[in-house]
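Read through the structure below, which is laid out as structure tokens, and then see the notes.
Here the complex is missing a single protein chain, while all its other protein chains stay put.
Take a look at subunit A:
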């Protein structure tokens, strides 16, 4: 509500400013009807808004002014200077009241207001003639208002700015970032210069902050969108004879203003559908044992540079049977295809164009145009939508939206010696053309690949762009990017190399370049060179890969595959010795490629630095590390992580055959057959047992050590800390353990247990431990710790 109020105040102020010049002009020539019209519109709008907000005083004032002006417009009354003065006084008062509303003060009607209204009366001319009465009280009032005015200044102030200006500032900052990158490169080339590097670092940090703030300027709280929804829901539900309650969560999530406008319509559509088809009538609900009031929930959450928005109702859920029948009736799928579909797949049918489960077309929804348009709109702005539903319990729509319109997550690829960006949202998988799971085939002029039992058409980016002929293309050397379009059409795009993930700011391109239908925009890399963003849907369209090429049998095949082989997913790789091995896919968190410098190998101990963390390194027993760059599988058991060096990552596969357990090799779970060849499966348990670092203890025990002993501080302290203790401070009231050293002052303060150390190796018979008897000391520390922790 506050937001609406702020809007009202801002709007009133804006109109006040605009009408300011009109007022002056009107004063000069009271008979000017065009001016009267403008001022009339202003007071009329204020009156309308006041009624909505319940500000009777404001309404009364504006209503009085409106009446007087209406008389003038109708020609029943002459606009004389007296009337002008009276109207001006009222408009001033409206401005004051708007300030008070903003400051959150109560609007109290006083004598002045009555006088102001009275001054508008035709026969009030005498009263006004004195020329003092309307002016005097106002000045009086201003004196009174002085202290409150000071208070008003503390209110958070906001201004309205044209988006163009923001864009300009944003552009300026982007320029600065590019200039900084350029400077950074030159500084790097020039070598280390502490006097320059310091301030430069600071500049970079400030620039990053400014950039964030500017991005935030474009952001608006989702609340803004949410405030308009209860009304919509109320209107729709009363129209349909249903009762629906709305619940919001995450209104504080911020989203690009333009994005909010873009999702307004899709959201409205989903709400319509939910109320019309989802939520049952109160009687039905009671029969089903639900509360008679339906619930529509909106929950927004930010995760990374995405916003996820969940819209769920507690209605009847999607009728998959009916949806299936409709799909068959509409000729989109055959009966047998529908039968093979899982429920989840059937739910997705609501995104098919021309489908509606409503038998009757109501005024609200059911015309069969809807969810397909909703999906198309969301995907146009880089978002996605999924649906899940449980019969009798409700339906949820899950929307994923990028934070801004102009920043797109992309994958950079190269073709013909040049880099291009591909929107990441379309990319399903990346495979090497040389991988043996990929087979190339030719059907007519069309190149096809077979991958995971699917035959998908394959395009070469170089051919699409016209830089290289298909004839001369060496498919095996290419990297294939599997692209899944919004329409579920899949094709493979062959590129020379895949480089990196990058979030890019997309800029529009000139019409002459747009005409090629190959590019969706351009972006500037950090070093300032432009890179084209490939328009995949358009390319697919041009190559006839959309719609009719849809491989429906492939869908069915995939489905049956899933049913028959419900194997454990594995990741196949080649170890350093060149042998094929496998690891459970669930263990693999990601695949990294690092240079040899990231390794630190010293005898038994091997570690690698990945993303600023030191992780244990495994897989070295199979051979020596290659020169240069090395591929690593990052494995995780949920708590700790380690990296496993491989010479090559092969493919994902499913373990469908029996696992033959090997008794005398603990490093493998066993051997299984993948594509008819034996593959040893790395044992995750052994691996993590051998390599994982002990888990950090969350609540270390406190240990006191003598403060006056150098030996205690430099030698004992690290040992105690490594054993999972924290060194107690003198101010700490209690400690779990104290270590005393014979000959030194005992540690200050109480402790629950004490270990005594002696400087001589000879047993003194007092239960003390020789201070270099590492094993006994660790054993003792462990005993205390486990005893305590238990």
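Here, a contact is a pair of C-beta atoms (placed from the backbone, for glycine too) under 8 Å apart; a residue touches a chain by one contact, two chains touch by 3 or more; residues count from 1.
Rule of thumb we're sticking to: contacts and distances are computed from a predicted model.
**Q** Unshown chain, UniProt name, "Branched-chain amino acid ABC transporter permease", "Acyl carrier protein", "Formate dehydrogenase, iron-sulfur binding subunit" or "Chemotaxis protein CheW"?
**A** Choosing among "Branched-chain amino acid ABC transporter permease", "Acyl carrier protein", "Formate dehydrogenase, iron-sulfur binding subunit" or "Chemotaxis protein CheW", the correct UniProt name is "Chemotaxis protein CheW".
**Q** Quick one: say which of A:397, A:491, A:519 or A:725 touches the chain that got left out.
**A** Answer from the full complex: A:519 touches the omitted chain.
**Q** Which is it among A:48, A:81 or A:528 that touches the chain not included here?
**A** The single option touching the absent chain is A:528.
**Q** So which of A:392, A:416 or A:569 would be touching the chain we can't see?
**A** If we include the chain that is not displayed, A:416 is the one touching it.
**Q** Mind pulling the subunit A residues that touch the left-out chain?
**A** Listed in rising order, the touching residues are 171, 174-175, 177-178, 416, 418, 464-467, 507-513, 516, 518-519, 522, 524, 528-532.
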